[in-house]
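One protein chain is absent from this view; the other protein chains keep their places.
And now, chain A:
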Amino acid sequence: MVIKNRVKELRARHDLTQGNLADHVNVTRQTIVALEKGSYVPSLMLAMNIARTFKLPIEEIFYLEDEES
């Protein structure tokens, strides 16, 4: 199982750059890049901050997926 996310899609929908989102949630732009690539699984705190920025529940942004798919 892997954790996937819709951060890239939601960021585009909210018209935010990676840098803007990074500033909103208090991390570096590289962390947003890694998050979108799926190479970094955020902490609960960061996930909650991202969810608050997009005004969505966490489970609508981050979800589990089988590794094969």
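Simple rule for what comes next: contacts are C-beta pairs under 8 Å (C-beta built on N, C-alpha and C of every residue); 3 or more make two chains touch, one makes a residue touch a chain; residues count from 1.
By our rule, contacts and distances are computed from a predicted model.
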{"item": "From \"Response regulator\", \"Monovalent cation/H+ antiporter subunit D\", \"ABC-2 type transport system ATP-binding protein\" or \"Lipoprotein\", the hidden chain's UniProt protein name", "value": "\"Lipoprotein\""}
{"item": "Option from A:7, A:27 or A:50 whose C-beta touches the chain left out", "value": "A:27"}
{"item": "Interface residues of chain A (partner: the chain not displayed)", "value": "26-28, 30-31, 34, 40, 42-43, 45-46"}
